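Here it is, the structure in full.
Missing here is one protein chain; the remaining ones are kept as they sit in the complex.
Residue numbering begins at 1 within each chain, and the chains themselves are lettered A, B, C, D, E, F and G in the order written.
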């Protein structure tokens, strides 16, 4: 069982609440700027994702979608 | 020890709350009408008054003054 | 039409509103209009409606906002201080374009003032006591019967323009009993009013349509300006289509008395008496205070020697009369503020050129 | 006089009020005037005054009532929706004849509207948005400096007439920084304001005198009427003594532009430019909106070919201008409601006879 | 030798009060005046009359008085107190005034611990305007706007203000008393005196809720009204002290 | 095979919300939308936006919406509910809106047992207008109108609304939750769902107080703001259920 | 024809209702009518009064400053309204409660022992109809039959049985008035 986590990057405000929430520590803010002028969050190691959904739960802007991939 | 109870009759509205309050049952509404058109209260047996002040305490219109007479 | 009944103005208003389809009433007690909500409290549940005593006038007007936005035919009533408290809410209703009927049974002011009849809320009603560029459509009946007659119209106009309509009465109209004929007898069954969903813009639930929003906020000045001109366009239409007045013997009148509501009844008697005494007087009675009958009054004044404005106030409609009359003839004023009702004799004296501006 | 400082309008108002002896401020936050209460919150405790954030505007105006009645030099400020909520309280203040200063930093309406500058509360301010026959003395400064200059006067006039005085600004005046000279530098010590007891009618405790009562209730119509005429008499005095305006190049003007506050600044630039282009334009700027400078404007209009009213509204002062001008010459209007500020070019176009009534 | 047992307090003006015969508003007025006299504070007391049957209270107390708009007496009192912190300031408010239109003002004056005394006269209806439902009207009670009796489904539940306000930190003293008997009147007077005393000591917000009658609108003779109060109001509005000398200080 | 763990709820409009980065208003919006979805009630829900940072909520919920004047959302919701008793009606209000200017409206909607759901977002200040003191501001907390920190002597004490309203008979359910962690968010969501469900069952007034952050006006980074909430707000505003399914029915 | 009648007494003495019946009667006779109550805090003092206008022409103001007739059911009412009577006006007063009649001499005073007569009829509550009967007899504002017709229209079914009693009261009042007038 693993997770698939997708970000609607243009909606991200770079608040980093997801970063803090991830028990696996696999989310970071990228150095890129999105259209809003923010550094959007991204998952740097999706392999490690356990699909706990914590990141999505803490995201104030509904940027994140989490799927459980049952392999 | 006895009481002296005086009524400012023209202020009385004849509500009879003093009548009800008197433990000695010595207050009545008179048959007279005062200027306000009410039957004013009066003490019909001042001798029996014990100066408890209950009548004055219950009077909404501050009609009654009670004195204790120490004879 | 019902057979004539002797009814108190406040109660007649309530019954006429119900017969006009009003099913929701939110209000707060205040003298001299209490019989109106009390009647509603008895009668609305009988016809499947809702009476709710709000915790304040501020709350009442916002309940009206919610109910109007939800598509209900809704009304509130109050008297001067209570209407002042509603000013923010009234501005919101106008801004969000919500239809409703507001009744002000005016009493003497300012402040706590008194509880007797006055007409000193004219400015507030007609110029907008709340903030922003908006208007109420203001109707001022002169008798209990006319009040009843105007109510169906008031609700329909509110819907037509999606704007609050105010019925401006006073303590005399509210408290007096007069003979009145209602559209229906009290025991006749009433047809059910149209369902909320019949107002397609109302927030009744987004079933098979995109969502509806009731709102008066336009954060971009451009949008807000556009919205403002859109609302103004409605007011221009009202000015073209909704002017109402009565003119009695003004064609050959040397003195045209201008008065509305209760004062007009008194002026009418004075004018009749003046005619009897050979004085050529006439009565011009605005029924819609906004839109004000400028044009008709201008014409009437054009033929007159002078215009006499009579109000139970220190002079408020006076401004509108002056705007209408311009310099066609002098405009004089007789006012009784604070709950005193002018007598026909007082008005007659002024018609005859006796007595001063005020008592 | 302080040396010139760059100050935000809202803060300059607050400081000027304090320098004018104001020691009590009750208010509730609302954009675009928040810097005013925030300044008061910082500064009043330093000078022994009281800043209190009320739970609402309704409460704030009633705290003002209590403080004014107790003899305090007191003020509140808000913006349009908040001022609407104060209407009952304002009517009470006028009815009970209490002196205080009310600041309205007007924003776009109606309803929640917007937060940008507008002038659409003119009717509410000048005709009385509350119930009953009362007036506020309304001052409309055109710059931050003038705002500061008018404040001492505002408090003094309030005391002189025992009537609330309203300072009618707008978001531009409140939010902008301009160079301003205050009566005193910020670090200069302030003289203590006169004690509450110096107002002999105030409820400061009935020591060696019969008790004082602050009240607006007169249950007998006769008493209430008398009270009303008494108040009116004050307004007649204001109309005689307190009219303020500025007239620039109106003597030979073909087009007299009438504008107040922020709009007048813009009109001034447009008028100057028009002169440069050979168009004979002038500016008439009412400073006191109530009492309105009818007479002076009438005279100015008597010499002009036309009058052009410019407002950040759909046309409210327009009525007063029409009352003043009568049929001396045509009155035209250019309005930008909802937070858009007209540009000098737009006004110039209308002076030159181009463009329509609104954008 | 005679000693005075009861007489008109100095702080009660020597005028006829316009209350209906037997209305206990009059008793409560006297108790307030006695409390002011007890502190010898008539000259440094400012009272605030509200809108209700007691609107003319500004004529009945022999101290400086202000008349406040409906429901806003606590705000008016706050304005006064902030200008004159060393004076005693009290409001006299009905249940419609305090618990309905003035709910925000009383909650916030209490939360602020505003150093004033509130006399809250609960007669379970709007007396002045002819007997409409008040927030304090009991379930089932008939009023002119609950002609079939108050129904919680449409008209909501009555509010126990003393209990509600006692959850706040600001109040120093909150009590509910009644005036249905000489004993009750004595206790009510003591509570009111205590409230004024605490204010004088700067302890913060004090409120005394007084259960009162409205013979006219209840449609009962004055003595019957007292009985109705005892049998109906007290069970729902228990007497007692709900908050004592904390907060505020 | 993949299963959805988290995605944008249907009842949340697909638009950018104007909240500051990291402001938890957004989380609370999502929870409300999820609660509506859980009842499959988008088409029969009417929401009421109040005045505060969440004023644009009328653009963020994909159901019919009304925008109410400052503090009056409970009155507006009452008006809606009385016309449409079989719809779900909720308000979304800040602490300035609900506890300050709207104190009377919330007390009375609660006392009436009005069958609506109130989402009460407590961020201990006025976010929208730039961070002034709110009734919920903690003692000592600095805001733009308490520059030296809130002082009870002049500024009064903070109000615990959930506790205060729980003294009333009308409410069916009152709870306080927080959104400082994924676990807290889960509990908050459950409480909100419960409130909507009770409304659907006609149980009466329900209110969920949600402790929320205001990174901008608190002057803290979003994660620091969550920490401040845990360390300062929760101790004064304990989480829990204060009223459960009585009254109102 | 224009009658302007003020009817005053304690709350509970039935003056408001009597006034309404009088107005109703006028309406049934095809007249213009109005009824106007006193209201508000002045009631707190315990008196209640109303003004009834019955006229051939539309009623301008239902509030009058000079009355053509006054009914006073108690002393405070007499004191308050005696002065508002036009010269030559009619004052019907309840002589059971008011021992001393009016001081004015330019009016027509009609003492009617209303409570006593009502007691004779066995129902205290009809004292109001007694004075109304007296008023009708002296002034002719409306016919007693019209008042009875009004009662028929306005009383609920279950109280229609009270009509004969009220009729008697009206008659008794008329009688008393004629007696008083004869004496005067």
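Definition applied: contacts are C-beta pairs under 8 Å (C-beta built on N, C-alpha and C of every residue); 3 or more make two chains touch, one makes a residue touch a chain.
On a predicted model such as this, the values are computed, not experimentally measured, just so you know.
Asker: If the hidden chain were put back, which of D:2, D:152, D:249 or D:343 would touch it?
Answerer: Per the contact definition at the top, the residue touching the missing chain is D:343.
Asker: Per the definition of touch given earlier, which of F:5, F:28, F:53 or F:124 contacts the omitted chain?
Answerer: Of the candidates F:5, F:28, F:53 or F:124, F:53 is in touch with the missing chain.
Asker: In the complete complex, which positions of subunit A touch the hidden chain?
Answerer: The missing chain touches subunit A at positions 13, 33, 35-37.
Asker: Tell me which stretches of subunit D touch the chain missing from the display.
Answerer: 4, 6, 31-32, 115, 117, 172, 175-179, 262, 265-266, 268-270, 272, 341, 343-344
Everything that follows uses one rule, which is that only the chains that are shown with their structure count from here on.
Asker: Would you mind checking which pair of chains has the most C-beta pairs in contact?
Answerer: Of all chain pairs, the one joined by the most C-beta contacts is C-D.
Asker: Using CA atom averages as chain centres, what separation in Å is found between subunit D and subunit F?
Answerer: A distance of 38 Å separates the two centres.
Asker: So how far apart, in whole Å, are subunit B and subunit F when each is placed at the average of its C-alpha atoms?
Answerer: The computed centroid separation for subunit B versus subunit F comes out at 59 Å.
Asker: Quick check: what residues of subunit C touch more than one other chain, meaning two or more?
Answerer: 31, 50, 52, 55-56, 58, 81, 88, 92, 96, 111-112, 115, 215-217
Asker: Residues of subunit E that contact two or more other chains, please.
Answerer: Touching at least two other chains: 19-21, 55-56, 67, 69, 100-101, 103-104, 107-108, 128, 135, 155.
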